[in-house]
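Every protein chain except one is present and positioned as in the full complex.
The letters A and B name the chains in turn, as written, and every chain counts its residues from 1.
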Amino acid sequence: MEEKLLEIKDLCVEYKTDEETVYAVNNLSLSINKGETLGLVGETGAGKTTTALSIMKLLPQKIGFIKKGTIYMNGQDIILKSEEEMRKIRGKDISMIFQDPMTSLNPVFTVGEQVAEVIKLHSEGKSKEEIEKRVDELFLMVGLPAERKTEYPHQFSGGMKQRIVIAMALACEPQLLLADEPTTALDVTIQAQVLKMMKDLKDKLNTAMILITHDLGVVAQTCDKVAIMYAGEIIEHGTAEDIFEGNFHHPYTVGLFGSIPDLTTKSKRLHPIEGLMPDPSDLPHGCRFNPRCPKCMDICTKAEPREYISDGHAVKCHLFSDDSSEKKEG
Amino acid sequence: MHKYVIKRLLMLIPVILGITFILYSIMTLTPGDPVRMILGDGATDEAVEQMREELGLNKGFFEGYVDYLKDAAHGDFGKSYRTREPVFNEVFARFPNTLKLASSAIAISIILGVLVGIIQAVHQYSILDNIISGITLICTSIPDFWFGLILIIIFCVNLKLLPASGSDHWYNYVLPAITASMGYTAGTIRLTRSSMLEVIRSDYIRTARAKGTDERTITYRHALKNALLPVVTLIGINLGWQLGGTIIVEQIFAIPGIGTLMIGAVRSKDIPLLMASVTFVAVLSSLINLGTDILYAYIDPRIKAEYSK
Partner (left out) sequence: MSDFNTTAVVDAIPVHKYKKKSQAYVIWRRFKRNRMAMIGLVLFTIMLIVAITAPLYIDYDKDVITQTISMRYQGPSLAHPFGTDHFGRDIMSRVLWGARISMFVGVGVVAISLFIGSILGASAGYFGGVYDNVIMRIMDIVLAIPGTMLAITIVAALGGGIANLLLALGIEQVPKMTRIVRSSVLTLKRQDYIEAAKACGTGNVRIIFKHILPNAIGPILVQATLTVARTIISIAGLSFIGLGVLPPAPEWGAMISEAKTQLMNYPYLVYAPGIAIVLTVTSLTLIGDGLRDALDPKLKN
């Protein structure tokens, strides 16, 4: 039986500034089992990073707030944990890799020091030699010569920096790795290398991973499960097969795939999704996607759709309310 | 690194030439005859002529300047028109007073400025932050001479705690140092605060948080070292400015420093003395700036790499 590692229920996150309140994440629920990889897909501003930061409890101070919901990690609600307890979890049980490796490392410390710090923080009683040995191991693990640990971040290329960030994230063999667009800032060839390395390492360490991306190709290569986010909600989720090969989809998902250039079928032009993401401080009534939806119906502007689930493949859309196939409430 | 330092030192030569030339031009091309000033209006024409000869003032503009440079190259920067002492004797006699004043003022501004700046950044948007912001804003707008007088009214006239003038004891420097440091302290506070806030928002601080580092370590280890880079530059510039900028404070508290010396030299058209005192301060502040840049390299490895190229 697969064991649940992380389970988020009804998470709502708001950003409050002087001028407006941004509803970044709205009633989001998702779960991930041990060792599994979940792809979290969506446009910029869909709330993917906010979701990850909520799991770390690293939302921007005094601006970002978790309004509602629970985040269970190994059966314990993270939201109820104190800052001090969270510090023991961060870097040890849950690690995060950020988008831009160029700015993720502190320019005034050597990369070795920065990797060593995370080990020092989470393994009391380790001697200096043991820590250094572990740093060397980690460098080798991510494919960097250990003797370069005495160098400073500016002496490394973007891809190498991301390897260091990955070494740092995996140093304490976390149970869950949050990777926020880890390859977006890298060259395409380097992207593939880094991605493969991450996949191999997580398999080796049996780490679960939430991979945040807007790149469906990356998802296809690495993920077991996929969740599609739109305007702070998960509008469709299921196994990678459900999403890529299933026969019913949310119109937004259809739109996403429509905007991918396809080499196997001859098509004169791409089909981008019309319109822009709604203003998260002023979300539309009913279904959030209704202003852009090609199949928008009357009800879509009035009532929020519920989730229609078939064999674990869930879609949040009114289109399926008449569907005769087995549906359960989500 | 050595190459960089040598290059910077060589660049001082045109600066010195330029400064002396500018000052020489201002002093010789403007109205007013130093000899008449020294001898007074009643002096005979012969006496004036004889003195012009003695002081080397009978030469043409360029001839005079070139002669000055030639002598300077041999270490002779001329004698003061009034005291007939080699100018650097006077400069060195006065310099310790200015140095005491400038360095104590800078010390106050560093300690107070960095500390208060950090406290403000850590408590951003709190009432404390707003109050300090208001005070520093007003402090940057208060003229130092007026602030000095207010301090005298409070501490010398009303409380009778400290003397208003003199330079022999350490307590003579308390009020002047506070006066001279006020504007710089406010500037250091403002820069430290904004620099800390900028660094705290950066990605690598988020990385440190994601590692599970506590806030204290983040503030004092991860953020401070980065945030201090611009502050170090400011302190270097401040110290350079202080050496030449204590003129007015020296005047208020009657401290016989370089500033008072320079004003005296300007008033009596004592060209060699003026050139010596201004050039001395200018070169010294250039050297301090060089020192700051070298210090920079020790804090920021990126800069060190650049210097070594």
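In this text, a residue touches a chain if its C-beta (ideal position, glycine included) is under 8 Å from a C-beta of that chain, and two chains touch if they have at least 3 such contacts.
In this text, all values refer to a predicted model and were calculated from it rather than measured experimentally.
Engineer: Out of B:55, B:128 or B:142, which is the one that touches the chain we can't see?
Structural biologist: In the full complex, the listed residue that touches the missing chain is B:142.
Engineer: Quick one: say which of A:39, A:112, A:153 or A:280 touches the chain that got left out.
Structural biologist: A:280
Engineer: Among B:4, B:241 or B:307, choose the residue that contacts the chain missing from this document, as touch is defined above.
Structural biologist: The one listed residue touching the chain not shown is B:241.
Engineer: Which of B:128, B:263 or B:299 sits in contact with the chain that's absent?
Structural biologist: Residue touching the chain left out of view: B:263.
Engineer: Over the whole complex, note the residues of subunit B touching the chain we left out.
Structural biologist: Counting only subunit B, the missing chain is touched by 14-15, 18-19, 22-23, 26-27, 30-32, 124, 137-138, 140-146, 149-150, 152-153, 157, 194, 197, 201, 240-241, 243-245, 247-248, 251-252, 262-263, 266-267, 274, 278, 281-282, 285-286.
Assume only the chains that are shown with their structure count from here on.
Engineer: Once you find the CA centre of subunit A and the CA centre of subunit B, what distance in Å lies between them?
Structural biologist: About 54 Å separates the centre of subunit A from that of subunit B.
Engineer: Can you name the residues of subunit A that touch subunit B in the complex?
Structural biologist: That would be residues 56, 58, 62, 86-92, 95-96, 98, 100, 103-109, 117-118, 121-122, 152, 154-155, 165, 168-169 of subunit A.
Engineer: Any idea which subunit B residues touch subunit A in the complex?
Structural biologist: The contact residues of subunit B facing subunit A are 125, 202-214, 222, 225-226, 299-302, 305.
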